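The block underneath contains the structure these notes are about, expressed in structure tokens.
Only one protein chain is missing; all other protein chains are in place.
Labels A, B and C are assigned to the chains in the order they are written; within every chain, residues are numbered from 1.
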Amino acid sequence: MSAVDLCLLTAGLLLGLGPLALLGQGRGRSSAVVYSASGLLCAVLALSGLAGLGGLGIGTSRVLPLGLPWMGAHFAFDALTAFFLVVLGFGGGIISLYAIGYGRHEHAPMRVLPFYPAFLGAMALVLLAADAFSFLLSWEVMSLLSWALVLTHHQEEDARKAGYVYLVMAGFGTMSLLLAFGLLAGPDGAYQFDAMRGTAHPPLMAVAILGLMLLGAGSKAGLAPLHVWLPLAHPAAPSHVSALMSGVMTKVALYGFIRVVFDLLGPVAWWASPVVILLGAGTAVLGILLAMMERDLKRALAYSTIENIGVIFAALGLAMAFRANGMTAAAALAFTAALFHIFNHMAFKSLLFMGAGSVLNATGLRDLDGLGGLIHRMPVTSFLVLVGAMAISALPPLNGFASEWLIFQAVLLSPDAPQAAVQMIIPAAGGLLALAAALAAACFVRIYGVGFLGRPHSEAAANAQEVDRVSLTAMALLAATCLLAGIFPGTVIDAMAPVVDAMLSGRLPVQADETWFTIIPIAESRSSYSGMLVFVFVALSASAAAWAVHRFASDRLRRAPAWDCGFPDASPLTQYSAGGFAQPIRRVYGTDLLGARETVTMPPPGDTGPARHELLVGDPSWNGIYLRLALAVTYVTTRMNRLQFLTIRRYLTLVFMSLIVLLVGLMLWR
Amino acid sequence: MAFLSDPVHIILGLPLASAALLAVLPGYRLSSRINILACLITFLAAFALFFVERPAPGTYFLVDELNIVFIVLNTFVGFTAATFSASYIAHELEIGRLTPAYLRFYHAMYQVMMFGMNLALLSNNIGLMWVAVEIATLSTVLMVGIYRTHEALEAAWKYFILGSVGIALALFGTILVYLAAQPVLGEGQPAMIWTNLLLHANDIDPALLNLAFVFLLLGYGTKVGLAPLHAWLPDAHAEGPTPISAVLSGLLLNVALYAVLRFKMIMAANDMALDPGPLMITMGLVSLIFAALMLYRRRDIKRLFAYSSIEHMGIIVFAFGMGGPLANFAGLLHMVMHSLTKSAIFFSVGHVAQIKGTQKIAEIRGLTQSHPLLGWGLAAGVLAIAGLPPFGVFMSEFLVVTSTFSREPVLALLLVLGILLAFGALLLRLTGFIFGEPTGELKPSEASYVPLFAHMGLVLMAGIYLPGAMVAWFQAVARLLG
Amino acid sequence: MPGIAFDTAHLLSGGLLLVSFMMIYQDRMFSLLRIFALHAVVLSLSVAWQAYIQGAPHLYVTAAIALIFKAIIIPSALRRIVVQLGIHREVETVVGIGVTMLAGIGLSALSIVLMLDVTQGADPYAREDLAFALSVVLLGLLMMVTRRNAVSQIVGFMSLENGMILAAAGAKGMPLVVEISVAFSVMVAFIVIGVFLFRIRERFDSVDVSVMDQHRGDQR
Partner (left out) sequence: MILQLFVQGIQMLLVVALAPLLVGIVRRVKARLTRHRGAPLIQPYRDILRLMRKEVVLAENASWLFRVTPYMVFAGTWVAAALVPTFSTGLQFSWTADLIAIVALLGSARFFLALAGMDVGTSFGGIGSSREMMIATLAEPAMLLTVFSLALVAGSTQLSHVSAYLASPEVGLRVTLGMGLIALVIVALAENARIPVDNPSTHLELTMVHEAMVLEYSGRHLAMIELASALKLLLYVSLIGCIFFPWGIAQPGDGLARHGLALLLYVAKLAVAGTLLALFETSIAKMRVFRVPNFIGTALMLALLGALLLFVTRSV
């Protein structure tokens, strides 16, 4: 059985598992069975992906007599597919493991179980598809199933709104993809990827395809300003689904972008790439600023996903810029960085969403200002979330830093590009990326500090219980991944080399030969980084210092009340809240970028009523684009609605006028 | 029984005979069963057309690759709608919206309508086709008004008046075609036979043909429901019995479209005549975008889906207007898929309206919670009609959009705009229907969901897998359409 | 074809168009009905003349139907309705008579221009006849859309239909003409009965919109 057949079979089984789940009716152990089966099948996908990266089964393909009848459904297994299968299988597998524990608390299992495995299967099919129709079909099925999952708790108004916005955005994205494939395929409908690869596209058309892909894949991945569904949909879904959507599905969207832009399209004019880079960098900053302002834990994580997607797009844009100039080594560096970050984000964002899910299960709360003190009540979860938070904040020696470091190395190569625009825009974008990274650290200090540290803000948080071992195991596995990928980045880079080679016909130098697991992207004199040594040094010096201090100085310790500034028994509410923590950053960046407005209403002198502090922060793209669009549609439809209530005479007039118009047209046509 | 050996005779004769029988039979149970049976046999006969040797085109009848698709679809949906109608109509009788006498009338008219549509599809004679379309129209007018409420009468009346004008315009067009063809083909019947017309299309005076096409497009276009000739359609769908709405959307529109297509083929065969493409594209786009915008403010669930039918007719007419093998294939496929899906939607809407006792959109909530099977069935239907995979409509939209974009980017963008607008509106409503806390009574529905899921099953299958024979068939037809 | 036959046919068709114009000009109900009867008479004459010159006996049937049904029965039925339902004796128009006349002239011009394209070799009578028929059809439609009153709209529809019969009769050897005229007569009867039975004059065009809205399914 070839690799592609194995993966197809697995995807088919996942799809079939959905309807099978209906039989269980959500009773008893059926959810555990479904999730375990999904996890195992995901493991198969991950292993085939890994084997593929090792060179096994690459190039196998299969045509099934489905889909477009005269063409069949084409599926293929290449290095890019293999890499994303690893992302999907690994992420999906661990999330399924988590779901075994988490799913027990689901009160509407029948709204999750039938869709969950099928969602995984659809994503696998997207990765395997090798013609436009199968690709879009799987893509849309993936959207549809995740839509159903978002609406698990459909009684909530928010979930319904989220589902609606999500599906409309998905529809918009699909239409853009449809147009992009229309251009790629040409008027004769050469829908196979192989045929598209062979066709040369005029420069302007290539740019148009790129633009449409940015709209299509970007809207699914969460590229600003098409990201608005993400912060709505992710909090609404059950947490393991959020993890899957944020950690894995956005990656599948990126796969679509990479597949078309890097594989099918060929080099695009260089002047298109700065747009991608700036879009990505802008998305990163906007996303993380919005995350900074958000009180809802899962929504903040969703915004942070937008940031990371922005970072990845910026890296892909860099790769495009370098490729357009024939700088293969530099392009390989940027592309490797993007892939690495894709893998990393899958790991830490899934981990963080699982953490949020555990917190949600333990306390029933998503509001940061209701949490606090969880590090005492849920020590393991808190520790694992801390690892995730460090990784996503790009702190060495964890994996988030390794990929960001590579991206900065790629940014530093931009002076070699011949065009002044590329030279000047990329450093600016690099500045934006640095800003986003710094803001991400601030954002996660805020999330962790307010949500997990300090004293509990609410009864629910004070009585939280640690979650079950299965969930913890799943989270621990991802935390370990974050650490390992951070310490041994060279191994990961080498594993990704076949993908880079397949897309760009070039790769980074082999990293396995370097001592101490150092990575050297270009040359040692230029830059190098050894995550392992940093880890060892920091761990050694910290423990040495601790040992020395305890041994030679003092190890006495006394518990006492915190310093209260003379006001004893301060309520936990006097702690810094999520909003309070964000205030300095909001003042600095939010006033202009997000239109943040604060108003303080003081009661008149003598009145003992409370003062009111109101804060208005909004997503500028929501208010600037979507709300206006909705208003425009409402306006037009309201005006047009009168056409439903005309008299028969007026309708006849319409018929008459059409006739006259056509007749006059006919007269003029001659 | 040589008469019965020809399926065409059964397809036409059986509905007429059953109509006569049903007109005199009391008792709705028996009638509805006879109705189903008659439709089933008609369908089987239509299906048999695939296997028997086709008669040569005659003065009156014609069986070719184009209309066989239509006729099989027509009789099939007629059959499933009759099945649905049996379970639907019992409830209407129960709550007293209909009396047994009206039911007798209803069943008889159902068969008359089927006869009219089958006749229109089978006729090789443009005069006969016109007559048949009018029979179908007038019989549906009577069905729409059957509830005798003010609203129903108003809708039927509007349908009747606008329909009459449409009839007149189509007739004028038909006369013009005859006038144009008569110098070439001779007087009398020969100048009205479609196969002859097509054969000698190039010799026919193009100016008259152009003029005729304008009238025919508007006349039959009124029946197709193309904006701005659509006004009868939403109200007729909304106020008639739901099986009739299903038949209207699923079949009658197709029949009218079929008539337009036949004339389009003649136009295309004449080198000097006006290219019907741009005209159809324009009308298709106008209908699509107009209907998509109108979807947003609907308050009645059946009107909502009626406007969606206008929208889809727009897409289909657009596809046929674009022409070429891919677009024609897509147009045909879309038409079939739309018929199946839209009638399935109306089946489920009928049940929903009976359960909830209302057609008001605002009062239908949380169906997946209160009636999971019905709710998800409706969801599948609406998602399918909105163009989402894995349903068949997606495939046809995929083909239309992709093949158009590389030929006419601007048109494709408009098409996409319209599809997206409609998508937004349908999804907005669907979210309301199937999610949230259920409203109204939670009584179970005793209706049969078989027709609904049979249709959706077919639509689902078509979205993933189209049998090769069917594809070859469609491709042949697509070539035929030019 | 002998010249006299052609000229007579021509004259009758032209007469029909002229009467159409008279109907548009007319703003009193009863005289409108009288002129409509005249319209039907002219049509009947024209069809009969066609029957004669084409030697097509079935066209005599059509002529008879037109005469009996449209010139006598329907006008008197409409007159009864107007009296019984107390419909205004004035015809309410949407735009002024003058403007309507101008539009009508424009429509006739349009029809003639369109017919000029028709191959010169075609039967000249058919061509001229068609131009007139098309004008009559368009004028009928014009009348339907510019009159608020149900009765005058019915009259408009019938004159439209007359134009159609004229075209059909002028087309040599056209089958189904009789059937068509019967069908149309039945349809018009339906309309008349509809107006009469359901008193739905306001459904054509309401004086009071709010009343009608109550009878619409989809409330605003």
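One rule holds in what follows: a residue touches a chain if its C-beta (ideal position, glycine included) is under 8 Å from a C-beta of that chain, and two chains touch if they have at least 3 such contacts.
Every value quoted in this text rests on a predicted model; they were computed, and no experiment measured them.
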item: In the full complex, displayed partners of the excluded chain; value: A
item: Candidates A:Gly171, A:Gly256 or A:Gly372 - the one touching the absent chain; value: A:Gly372
item: Option from A:Phe401, A:Phe488 or A:Phe656 whose C-beta touches the chain left out; value: A:Phe401
item: Residue among A:Gly24, A:Gly72, A:Pro187 or A:Gly454 touching the omitted chain; value: A:Gly454
item: From A:Ala269, A:Ala480, A:Ala542 or A:Leu627, residue that would touch the chain that is not displayed; value: A:Ala542
item: Absent-chain interface as seen on chain A, which is shown; value: 372-373, 375-376, 379, 386, 390, 393-396, 401, 405, 408-409, 411-412, 415, 420, 423-424, 427-428, 430-432, 434-435, 437-439, 441-442, 444-446, 448-450, 453-455, 516, 518, 524-530, 533-534, 537-543, 545-546, 549-550, 553-554, 556-565, 570, 572, 574-576, 580-585, 587-589
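The working rule: only the chains that are shown with their structure count from here on.
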item: Chain A and chain B, separation of their C-alpha mean positions in angstrom; value: 44
item: Whole-Å gap separating chain A and chain C, where each centre is the average of the chain's CA atoms; value: 68
item: Chain B and chain C, separation of their C-alpha mean positions in angstrom; value: 31
item: Where chain A touches two or more other chains, by residue; value: 641, 644, 648, 652, 655, 659, 663, 666, 670
item: Chain B: positions in contact with at least two other chains; value: 157-158, 161, 165, 207, 210-211, 234, 303
item: Residues of chain A defined as touching chain C within the complex; value: 641, 644-645, 647-650, 652-653, 655-656, 659-660, 663-664, 666-667, 670
item: Residue ranges of chain A in contact with chain B within the complex; value: 65-70, 132-133, 136-137, 140-141, 143-144, 151, 154-155, 159-160, 163-164, 167-168, 171-172, 175, 178-179, 181-183, 185-189, 191, 633-634, 636-638, 640-641, 643-644, 646, 648, 651-652, 654-655, 657-659, 662-663, 666, 669-670
item: Partner chain B, residues of chain C touching it in the complex; value: 114, 117-119, 121-123, 126, 130, 134, 137, 141, 144, 157, 160-161, 163-164, 167-168, 171-176, 179-180, 183-184, 187, 190-191, 194, 198, 200, 203-204, 212, 214-219
